[in-house]
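Have a look at this one.
The full complex has more chains than appear here; those shown keep their coordinates.
Going by the order they are written in, the chains are A, B, C and D; count residues from 1 in each one.
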């Protein structure tokens, strides 16, 4: 049993919630209070109705997510949104959200853990944005085929890819939906870019730029950070935790 | 006992909720669902924590307010905002909000009822905004002193006033916080303007323009519309209703 | 042999190039002139370097595309962009682009042809945008399984899908990348939405809204309109035409 | 007798007129020249027609105000605005305006003098804005009742107030119309906020936040700074000065 306030303070501090910039819709931090006590934590990528119902069914008091409840601004508390909030309020489920602070955390971050999982030794950050850098990169010393195989084994099935050039040299990683950044990625000296998803138009553009791109899934690349948080909260506060897996195939 | 869905449909239609323009923060309509049944209605100016607690203590299932819960955009569901929502979710209190649609309703509107209460025969609308007109006006056939006395008797204590000229001719009414519109009001041919509140700078400007202005309170001038709604819901659906009075002195 | 000017006049008129609204980057119409004569036409989805090289190798004088060369604003004529333009200038390849005018054309449009291919009888337009409507819909009278099978057979492999509810009723179609419009689509009375691509976050949101969504590929859903144009130019001007297929898997 | 140019140079330097940020409408500094000589100074809160007429009737050559003539941008020199300017031009009345530079001046400022008048020992600034801080705060060591009584005695009648909590701890002061800043004020660690005016909606919000607020009048809280200037000019240049009192009740 731990105090919600202590967990929130710990996460805010570790993730630098009030300092790391983010999109206006992110609203990082504690999005929903509960009665104040936490016995079990659930972690997940999205704060969807299904995930919240699952969190309740496994007995969680706190749900930590990567994508919080407020992305689309104020929404009437009716229909699906009402049911989602009603379930959380009724069961005393607190919700904590961490988006870019979690992506870029040097140890727990989605970027960092994906790089570690595929065996990439990171030496550089890239893609500056509002005072931070959104991506990390390193030299890939094996072949393209080995890269594909490792991603499939450690992250998930490749959604689509475009290959330019025989060798892989500098490999850049940004988890989630960074596929439209191909121009800035290429300008950073990267020749192969691993990300989650991107729009159709980014592939002809990547070809023109001579940048190889791999889409390994927005969802799949962002499951790592919340699992790290679950582990850390378990260790630090002696709590149980569950990862709730709800892939979208995207 | 009535269905929430039927009440919402009735109010949306009568108030033209989806057609009347409003400020981005207003979010008119059903802001919070409940289980679907309504036995008792509460009406109030603001959806504050105190009002919601009062609504619950009088046994209301539906609270109709002029100023809803979402004016300041997305807010974390923590602290006072958490307690407010927790109380409403727990007790099954639905919340319906109507701002400008209620101000300008030709019979139930705050403007219309204030004019009727003080005995002003309305013949003109003024102050065009996004396709509607925010104010109503008529000829005042009595003296300034009688106007002041009537407002005090029927609406509430005068907060402050500035008087330009001996006579009152055309009297314009906009309830709530329209005091900064003195330039446009004067340009509409009005010589005396009754509103709820306004900033300090509007009084020297009114003097320069030669416009008399009376501030009768933002809160006080906006209690009329929600009471009309309470009355209409009582008649139409056979429900009980309470007006919950929480003045701010502003 | 036909005059380029006559073909351009014909296309501008049929597609209402100067009247249909579009995104600022689209620049519909003749993007690149040539010497004035056209003997063979190539049609494709994208104006990428590879496509332009293919168009030249099949001997085309005119390339008609859905996504033109100028989406990302002014670009230096260097690197891949130089090679693309150099190839086109050297071989006398004119380029004509038609984006939303082609999506929404009532007979040739990507929307209209996809609907015809899957056997959907269209009776309504939806999703208003700048004075036009971007989507078309009709009643689907068969099962979800038959819908999936038909799309796979006639359009291409399903990228991903989310299913809400057992039955399919009103089926809406917008080709290309309209997946982020789920909220507006649902509000149009549609229960099943066929589009090309969409972001990860649209799937949890669709679930909350109760909208089934099928992503059949941005590229795959937009191959139909340009093929119709090729056919029409062949008939009207007695020209040969080739469809150049360069899928991205997205 | 003093030179206008010397007085202006002194005020610009002391008040840091060209460095302190302000709202676009403020236009701090010398707003209207005269023939160049100053024998008597008048100080007032507003540059209204009545104030200007008073300044002339007391024989002033220079009027120093907190709210200048240009807040609402360009205005035709007709009607009341013509009469105001005509009077000033005819009598050779120069006008100098100082808004935020005067609010935040560490000795002469409205904030500083109000704090001194009510016996608050200031130790902190708060509410950052464009590189400065708009408010000052300190610990209030007496009761709420003593605070109310002191404000009434030293500043003016309380317009309205909302009380949250029994004790007063950290008291923040921003003169004028800062009432809508309750959220940022609370987030600065302040529990009791003394300001001039604020909108109706700020009171329910303050209640939710748990912030006590006192409105002592926009006009009343801003009479202090200009009186300090009058005193300083009298001392420095051997001039007579009058404070012209024209309260609005707001």
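Going forward, a residue touches a chain if its C-beta (ideal position, glycine included) is under 8 Å from a C-beta of that chain, and two chains touch if they have at least 3 such contacts.
Computed from a predicted structure; not experimentally measured.
K.L.:
Can you report how many copies the full complex contains, not just the 4 shown in place?
P.N.:
Shown in place are 4; the entire complex has 6 copies.
By definition in this document, only the chains that are shown with their structure count from here on.
K.L.:
Select the chain at the greatest separation from chain D, using centres from the mean of Cα atoms.
P.N.:
Measuring from the centre of chain D, the most distant chain centre belongs to C.
K.L.:
Roughly how far is chain A from chain D, centre to centre by C-alpha average, rounded to an integer in Å?
P.N.:
50
K.L.:
Averaging over Cα atoms per chain, report the distance between chain A and chain C in Å.
P.N.:
One centre to the other, that is 32 Å.
K.L.:
Where in chain C do residues touch at least two different other chains?
P.N.:
Residues: none.
K.L.:
Is the chain-to-chain touch network here best called a line, a ring, a star, complete, or other?
P.N.:
Its topology is that of a line.
K.L.:
Using the contact rule from the top, write out all pairs of chains that touch.
P.N.:
Result of the pairwise touch check is A-B, A-C, B-D.
K.L.:
Which positions of chain C touch chain A when the two form their complex?
P.N.:
Touching chain A from chain C are residues 46, 48-51, 67, 71-72, 79-81, 84, 159-162, 176-177, 183, 196-201, 203-205, 207-210, 215, 218-219, 246, 248-250.
K.L.:
Tell me, which parts of chain B touch chain A in their complex?
P.N.:
Residues 25, 27, 29-33, 70, 73-74, 76-79, 82, 85-86, 89-90 of chain B touch chain A in their complex.
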